[in-house]
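Shown here: the complex without one of its protein chains, the others still in place.
Lettered A and B in written order, each chain numbered from 1.
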Amino acid sequence: MVATIVGMVLQRNLFAVVVLFGIYSLLMATVLLALDAPDVAMTEAAVGAGVSTVLLLSALYLTGSEEAKPLHRPVLPLVLSVAVGGVLAYGTWDLPPFSDPQAPIQVHVAPRYLAEAMAQTGVPNIVTAVLASYRGFDTLGEVVVVFTAGAGVIALLRRRKEKQKGKR
Amino acid sequence: MSEVAEHYTYWVTIFLMVAGIYILIARGNLMKKLIGLATLQTSVYLLYVAPGKLIGGTAPIIAEGFKVYSNPLPHVLILTAIVVGVATLALGLAIVVRIREAYGSIEEDEILERDRAEDERRAL
Partner (left out) sequence: MKHDIILRVIAKLTMPFMVLFAVYVQFHGDFGPGGGFQAGVIAAAAVVFYALIFGLETGQRLAPEWVVEKMLAAGVLLYAGVGFAGMLLGGNYLDYFVLAHDPVHGQHRGIFWVEAGVGLTVAGVMLKIFYMFAGRGRVDEEDR
């Protein structure tokens, strides 16, 4: 994954960058599967390596496919990004180690969901139960966001077609 | 040394995040910026899901014979985040397509140049 990222940063041919992005999404989906998250892995594979890549390719067809050479060496952004990374790494020093059963994330609300979801909802897939029942309002908001994005894309890209109809 | 082994996942995530941020702010091409944004989002998914895993656990689907389950809460948040991320990407791409049709290019420098020239022309 690191190799694909470095390739994406350095490549200037945008078609190659999009293909590398598809590979990166697929690798991310495999890693998520290894982290015991089949739902998330399925969604990331379908969305990232599927729909996202298709959309990027179609947008690439509608715009150019080569990136211009930068005019000045981007030293300041590089220093800034690495500085941000350094600060974040310093911050993670105190975070709980990988797979610690006593970490706050594991003892707060999750055991209650794991213990009670089957009895209260009758649905074995805890992720679906939490998504649709315990956190149903979040999912309602998310559906509305997706709908709004679709409406936004329609609003942005529709007028041209009507003008075409008007010409005929 | 065990400190490094324990926090390894965080550092991989941070490296991916830094790469995404670098693409976002250092490159002028709008399409590449959007791709940088998408990789930044993907690294955040890893950031959330990784701490939820318990070694020896399994996916959070109740089944016979399994005692230890990985934490389902991050999975829920990230599911929503993935779909919202692709929706944002689609909207951004639509805007880039319109910019391309209005300005003729998707390089940030050229677009700003044209805007500046337009403003000067209008000021005269």
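Basically, a residue touches a chain if its C-beta (ideal position, glycine included) is under 8 Å from a C-beta of that chain, and two chains touch if they have at least 3 such contacts.
All of these numbers come straight from a predicted model, not from anything done at the bench.
Chemist: Can you work out which residue in B:54, B:73 or B:97 touches the chain that's missing from view?
Modeler: B:97
Chemist: Taking the entire complex into account, which one of A:23, A:42 or A:84 touches the absent chain?
Modeler: That would be A:42, which touches the missing chain.
Chemist: Pick out the residues on subunit B that sit against the missing chain.
Modeler: Residues touching the hidden chain, for subunit B, are 59, 61, 79, 82-83, 86-87, 90, 93-94, 97.
Chemist: By the contact definition given up top, give the residues of subunit A that touch the hidden chain.
Modeler: 38-39, 42-43, 46-47, 50-51, 54-55, 58-59, 61-62, 119-125, 127-129, 131-133, 136-137, 139-140, 143-144, 146-147, 149-151, 153-154, 157-158, 160-161, 164
Assume only the chains that are shown with their structure count from here on.
Chemist: Quick one: which bits of subunit A touch subunit B in the complex? Just the residue numbers, please.
Modeler: Answer in residue numbers: 1-2, 5-6, 8-9, 14, 17-18, 21, 24-25, 28, 31-32, 35-40, 43-44, 47-48, 51-52, 55-56, 59-60, 62-64, 67-68, 70-71, 74, 77-78, 80-82, 84-85, 88-89, 92-93, 95-99, 101, 103, 105-106, 109-110, 113-114, 117-118, 124-127, 130-131, 135, 138-139, 142, 145-146, 148-150, 152-153, 156-157.
Chemist: How about subunit B: which of its residues touch subunit A in the complex?
Modeler: Going through subunit B, the ones touching subunit A are 3, 5-12, 14-19, 21-23, 25-29, 31-32, 34-35, 38-39, 42, 45-46, 49-55, 57-63, 69-76, 78-80, 82-91, 93-98, 100, 105-107, 109.
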